[in-house]
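What you see is the complex with one protein chain gone and the rest in place.
Chain IDs A, B and C follow the sequence of writing; residue 1 opens each chain.
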Amino acid sequence: MEPSLATSIGQIQLDRPVMLASGILGISLDVFNRLYRSGAGAVVTKSLSTEPWEGYPNPTIFSVKGGGWINAVGLSNPGAPNFAKMIEPNQEVPIVVSLVGSIPEDFEMMIQQFENCKVIAYELNLSCPHVAKVGLEVGDDPELVRKIVTIAKNTTDIPIIAKVGLGTTHYLNTVNTAIDSGIDAITAINTVRAMAIDVETQRPILSNKFGGLSGTPIKPIALRCVYEISSKHDIPIIGCGGVSTWEDAVEFFLAGASAIQLGSAVGNDWIDVFSEINNGILQYMKRKNYSSIKDMVGLAKKS
Amino acid sequence: MEPSLATSIGQIQLDRPVMLASGILGISLDVFNRLYRSGAGAVVTKSLSTEPWEGYPNPTIFSVKGGGWINAVGLSNPGAPNFAKMIEPNQEVPIVVSLVGSIPEDFEMMIQQFENCKVIAYELNLSCPHVAKVGLEVGDDPELVRKIVTIAKNTTDIPIIAKVGLGTTHYLNTVNTAIDSGIDAITAINTVRAMAIDVETQRPILSNKFGGLSGTPIKPIALRCVYEISSKHDIPIIGCGGVSTWEDAVEFFLAGASAIQLGSAVGNDWIDVFSEINNGILQYMKRKNYSSIKDMVGLAKKS
Amino acid sequence: MQRNHNHTTIVTIEKVIDETPTVRTLIFSDDRMSNVLPGQFAMVWIPGVNELPMSVMISKEPGKAAFTVRKHGPASTGLFNVKEGQQIGIRGPYGNSFDLKEGKLLLVGGGTGLVPMMRLLSFVKSTDDVTVLIGAKSKDEVFFEDLANNMLKNNPHKVIVSTDDGSYGEKGFVTDLVEKLVNESNFDGVYACGPEIMMYKTVRSAHSRNMFVQASLERMMKCGVGICGSCCVGEDLVCRDGTVFDGDHLSSNKEFGHFYRNKAGILEKY
Partner (left out) sequence: MQRNHNHTTIVTIEKVIDETPTVRTLIFSDDRMSNVLPGQFAMVWIPGVNELPMSVMISKEPGKAAFTVRKHGPASTGLFNVKEGQQIGIRGPYGNSFDLKEGKLLLVGGGTGLVPMMRLLSFVKSTDDVTVLIGAKSKDEVFFEDLANNMLKNNPHKVIVSTDDGSYGEKGFVTDLVEKLVNESNFDGVYACGPEIMMYKTVRSAHSRNMFVQASLERMMKCGVGICGSCCVGEDLVCRDGTVFDGDHLSSNKEFGHFYRNKAGILEKY
């Protein structure tokens, strides 16, 4: 029997376990359709805010040694209301709507915009700058996280995912708080704060100076976070960070992730990366005699 | 006039700004002599504890994609008393003694061991597991950091450096506490907690499961830490993390470091890496008309 | 290989040429850029200012390349103001390239859209019969006419300039000329780069007559490598799937010629 690539992240059912991460190409329904046809199990939208954001001026992305990127696009996005209208026609693509905001009510307002859209889940991007506490992110403030998750859960029956990163607070505390507040799943991790300086012109390269490191360099860090979360909690996890091959994806499954997201790999291998990883996983499953993704989730914790 | 590679980290004077990082080859005086002759400005010893430690069983090191390593050698070391005896004959090499301990008195005892040794500084490795608070490191407990720095400063007149990393607490808080307690300089950063899983045998590869990511992958993270520290504080900084070329070193100087340490690059380019980086910096200084390293420290903050 | 393209290289501007009061060509040395294919572009970093996509202009000297920039908003003005001896950062080349046919060719360029056309000219065979149409608002804004004539001096060729106000060359929109020419004779290849409406009309004129036509699209670009999504036109990403698209493909794209996305990613009408 052919193994099945289908997976479930709690209530969320996917045909294929490789998702497009937030912020990557996530701007138009036509592109979502194309990505889905190309093998993505779901697409996560750019993180949407209540209002349109232009983001930072260029340079907003920089390629570092070792296959990674530092980006500071500044969460540019058309705003939740505009975006909701754009994806209303969607019937086919499993879309996860990523949301970013600094007060709990933002999330309520945004989720309401999507009432008429086919959305399989909302992902709360907790790496938004904190309005009150300079230098902190939303995810660094447990009280705020609790309120955001609670309001989101109260606004909709659609599953809510919290996306965590290495902020200034221990991400495991944020995970704890989110779980206590009723979160349905965790995506780990977001980019890691980083920077690059040009030695000739002697200035930070990104217009925002700092940016988020993604891609190959952060994979070992992301993998450890997934393993740590899955060792402590019984919560569905989506692994994210540096996946570019089927081996990377399988490592995340073995660490306890039920699905993975990828972004940077698209910048290197383009959209074909989805079918390549799907095929690799399928071959692996045949070889190991697995019938479903579930068979391998968390296996590395047994040893 | 030929530019000078000499630099100072507060009171610490070095002929050359590229140091060997702690834990790398730092086990014998003969090797220290060789490294110094090969161009290292100073060598930092393995982190020493009050007693000898065997460390973890192999595998203790794993090479990841993108030019990095994950290691969990488990701070194996001969113990401060044995080590002090070994380096007593030293006259020539600028040695920084790295110390690790879980209670403040450990540091007092260890520093006393080195009374008869030529040591240019002590580096406090704050990434030691916390004995009382499971899952935390020493550096995550501000009260403990304060006590350790204070006792170290009271035990010797030789400069004390605190080495910080991305623990579970924001490293900038640790830096704050260390500075308040009278620290002379900061080394940033230690390795970043990470892991690797073998997909064939489906288990974590390192015997300790988790390890510390070093090398190219962490450079953009380390650089941002140096920039952040130097933007907030007027304290001498040693940049550490992923330096493998002269450009990397210069990036750290521009971000605010007065010297750099490297470790992983030795695993790729061997001991020649010191003279290669020294030469590269020298060429750069000639081109930019700098007479001393100081001329470029922190320049990227001006833009 | 891909990864190396993505690393920023610092180059020094060796020479600046004023093409018109608002257009300048900046020459620098870079082997990789000197050999790019027609249609390919670079992401150009003006330190302290911005980064923007630029078609790679040819240079007479081997090992050199150039950018020809029109002063417009902050980014392009920043590049326009770069002086000889100053440094800029470049990465790439990015994007695909024109598929050069043989025989009777029509090249249609407007403004800095002429840049890839000049590089395309450097690849034509001496037996090709080449017509170059240069569109501009007025006499002041015409450039590369002599260059085109010069590059084609051994070919059967025509270089026709049209200005909207008739202050130089023919009067009217260059697209009217295109319609006239494709109506009169069959072209083996039609190539367009310039304002979107110009490309849209050129594609329509040629494609409706089953001629092979390609256009090099421009969209807001942040990353240039197919990550950020800012350059999408329908389901295509200009930086990665393009910038050059076939008339066939473009004819079925609902956004081409009608919509573009602003910096927040909102679809706006041209």
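Heads up, the rule we're going with is that a contact is a pair of C-beta atoms (placed from the backbone, for glycine too) under 8 Å apart; a residue touches a chain by one contact, two chains touch by 3 or more.
Model, not experiment: these values are computed from the prediction.
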In the full complex, displayed partners of the excluded chain: B
Full-complex contact with the absent chain, from B:P78, B:P94, B:P220 or B:P236: B:P78
Given B:S8, B:T60 or B:N208, the one touching the chain that is not displayed: B:T60
Hidden partner chain, touching residue among B:I27, B:I103, B:L136 or B:L282: B:I27
Residue ranges of chain B at the interface with the undisplayed chain: 23-28, 30-31, 33-34, 46, 52-55, 57-63, 65, 67, 69, 71, 73, 76-79, 82, 86, 198, 200-201, 203, 205, 207, 263-264, 266-268, 270-271
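Please note the rule applied: only the chains that are shown with their structure count from here on.
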Contact graph of the chains (line, ring, star, complete, other): line
Centre-most chain, if every chain is reduced to its averaged C-alpha atoms: A
Chain centre separation in whole Å, for chain C relative to chain B (CA means): 51
Separation of mean Cα positions, chain B and chain A [Å, integer]: 33
Rounded Å distance between chain A and chain C, as computed from the means of their C-alpha atoms: 36
Where chain B touches two or more other chains at once, by residue number: 303
Multi-chain contact sites of chain C, meaning residues that touch two or more partners: 48
